[in-house]
Structure formats: C-alpha cells, structure tokens
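Take a look at this one; I'll ask things after.
Apart from one protein chain that is not included, each protein chain of the complex appears where it belongs.
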Amino acid sequence: MPHQPRNASFAEEIKQSFAKQTIMALIGAELSRVEPGVIEITLPYRLDLAQQHGYLHAGIVATIADSACGYAAYSLMPAESEVLSVEFKVNLLRPAKGARFLARAEVVKAGKTLTIVRADVFAMDQDGERELIATMLGTMMCLR
Amino acid sequence: MPHQPRNASFAEEIKQSFAKQTIMALIGAELSRVEPGVIEITLPYRLDLAQQHGYLHAGIVATIADSACGYAAYSLMPAESEVLSVEFKVNLLRPAKGARFLARAEVVKAGKTLTIVRADVFAMDQDGERELIATMLGTMMCLR
Amino acid sequence: MPHQPRNASFAEEIKQSFAKQTIMALIGAELSRVEPGVIEITLPYRLDLAQQHGYLHAGIVATIADSACGYAAYSLMPAESEVLSVEFKVNLLRPAKGARFLARAEVVKAGKTLTIVRADVFAMDQDGERELIATMLGTMMCLR
Partner (left out) sequence: MPHQPRNASFAEEIKQSFAKQTIMALIGAELSRVEPGVIEITLPYRLDLAQQHGYLHAGIVATIADSACGYAAYSLMPAESEVLSVEFKVNLLRPAKGARFLARAEVVKAGKTLTIVRADVFAMDQDGERELIATMLGTMMCLR
C-alpha cells in the first residue's frame, strides 16, 4: 500500500538534510531516490572504505542503511519534525563486495512517535547485477 | 572471569588487521586497547563524520563498535582464523555529542563457530567526562 | 525466487519435530503451512496467553515467530541436520489484539551454516481481517 506524506515539502527537506550529513560526502554516498516511505542511497566502492579483506566495512553498510531508514521515516512525518535513530539491527548476509552499493529503505509501520523501517543493501558489479548483502530492521523516532 | 586466548600472537595480528581496515584511517579511529576478549577503539570527533545536527553519525558509532566487537571475538579465536560479522544490533541512547568517542567491546560468550560480543560506546567531553551513548550486541563468526 | 529443498522429506520431518515442541500444544499453536523456505503457524487467542492488558504477550508472539523461522530455515537444510536459533529481534508494531494470530516466516538467505529468516506476525479479527502486529529478523544455525 502506498504511503501518504503529511509534509508537502518532505522531498526538498530530505535533500537539504542529507546535504548536511557531512559523513555522506566523506564516503561518497548519494541520495538516489526520495518517495513517500521509500529512500535509496547509493555508494560507489572505494579502497578507503574497507575492512581488512578489502570489502566494504559493515559499519559503512550500516551507515547508508541507517540514513536511508531515517529519511524513509522522515518522509512520512509531519512538518516541523526531527528524526532520530532509536535502534537498528543489521544482518550481514554476504561479503560486501561490489563496484557500487545501494541501500533501499521502506517504512514498515509509521507511527506518531515511532516508525519501523526495513532496509536492504545490495552490491552491484560492473554489469549492474544486484546481490542482497545485508538487511536492516530499525526504529526511528519523531521529535517535534 | 578472564578470557584465555588460544592464539599467542593475537595482539600482533589484531594490530596488523586493524591497519588494513582502511575505513579506520579515513575516519581517524585508533586501536587503544587489545586484551583477551576486550578491545577498545577511540575516535576523535571531526566535522566530516556528522549527521544533519552535527553529531557523530549513528553508522560511524556502529563502525567503531563493530570493529571492536570483531577484534574482541578474534582475540579468543585459534590461529589461522578469520573473523566475520554475522549481525549486530545497536541501541542509540543519547546524541553522539563529544570531543572524542570510545567503543569498548567485551566477549559475552566465545564459541567454536559463533562468538557473542557486547560493546558500549562512550562520548567524552574536553574534560574527559564519559557518557554512555550507545550499546551494541552482536554475533561474530570464526572462519578457518 | 523459489527455494530448492535439499531434503526430500523436509515436510514430514518438520511436522514430526513440531509435534515434539510441547510448548506449541500448551499454547494451542498449529503448523498451518510447510513449503520450502516458508512456514506458517497459527494461534487462536486465549485468555491465559495474555500480558497485563489482555493482549497476547510479546513473548508468545516471539514464540510462534521463532518456531516458524526455525522450521523455515530447516526446510532448506540437508537431511540429518538439526536447527538452532542463534538470535532474533522482534519489533512489536501494534498491540497483539485479535481472535487469531498467524506467524509467517520466509527465508531471506540460506547458507551452509547460518540461515537468515524474516517473520511477520498478523492478528486476525472475527472476520479474518489481517493486521501486521510484529516483524522478526533472525539467524538460525544448521548443526549436523
């Protein structure tokens, strides 16, 4: 079922907020999709984002998934809100090995105070073949 | 109860492995304690590690906590092992606001295949006052 | 994508194993669907399964979701395996209020040692209207 936004300018505000997340610029992540209840963030692989075997560090997988979850929740919040991550859990399904990564978050249940969001993270090779490498389930909070 | 290492050179190997985690250099994290079953990683705050309000991004909190958990598990594994994060959950208790951050991981239960680890992340102000800002509970896997 | 079972008699074995889970008889839960990678368990509401407000206790929500996850993982394991819950996380989305409950588990990624499973739990009213009340993400282990 499609989600109904309560803040007409949610897309614009998410882009502005994302631009203030300085960590996104540091790692090279970009906001690639902004819809009510759905956010995608993409991240090209870089040699300086790796764990000891050269794969994307699990914490960076979590970083893009968490921002995607936060903005997916925010997209359904009323105007004048702030969003905060309460908790998230991530299962790492396969080595984070790829040319690019995509975190796709989708709201499971939007509430007045708490919103539950799920995110899948995919690795893409040079040909654009996708493989699911991680899945997150988290709780986001609305502050007014 | 103190943990008993099974790999005499665990400390040296953890230092070498940490040095290969290129993300640690990118964000400025350092390995500050290496003991059997216990690892600490410190991270000075920097303006380019932030979320939209200027606090340390939750994903970077998770990044140092996950590396600390992984090496805490690794410190108790036999020689010739590799460590892998299976999953972790992090509860974000307070805004990650501070001059420096410390992730302290401690093994809860070391197993042949799976090791369960807990990590606390503290924010420290200019005077060194500590405040708990996040807590992680995760599962690490031993590969031979 | 459909999952491919590796144990031809998985369905029979799951039914036999479920019958040995004495807690299922105590609470009145039944196995209602057994397919490769997908398991459903149903539970009629009873007054003696409640928390303080009369809703189904979150632990009983977790009980049926965990068994569903375990057997969903088991359905894709080779013959002569045992399944074990490593960890699970459950988000409780709405009060567990209904005439019947359905836990539906589906394998996210089946691995040699670890299998990641997601479960949704629905409450159904007298007319059979479904509402999602909880969602679980867990890790199951294969022992041979």
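Chains: A, B and C, in written order; residue numbering restarts at 1 for each.
Going forward, contacts are C-beta pairs under 8 Å (C-beta built on N, C-alpha and C of every residue); 3 or more make two chains touch, one makes a residue touch a chain.
Values in this document were obtained by computation on a predicted structure and should not be read as measured data.
Contact with the chain that does not appear here is found for just one residue of B:R94, B:R130 or B:R144, B:R94.
Contact between chain C and the absent chain runs through residues 17-18, 20-23, 25-27, 47-53, 57-60, 62-67, 82, 84-92.
Touching residues on chain B toward the chain that is not drawn are 89, 91, 93-94, 108-109, 116, 118, 132, 135, 137, 139. Touching the omitted chain from chain A are residues 86-87, 89, 113-114, 139, 141.
Note that only the chains that are shown with their structure count from here on.
If each chain is reduced to the average of its C-alpha atoms, the one that sits nearest the average of all protein C-alpha atoms is A. For the pair chain A and chain B, the distance between C-alpha centroids works out to 22 Å. Per-chain CA centroids place chain B at a distance of 33 Å from chain C.
For chain C, the set of residues that touch two or more other chains comprises 89, 139.
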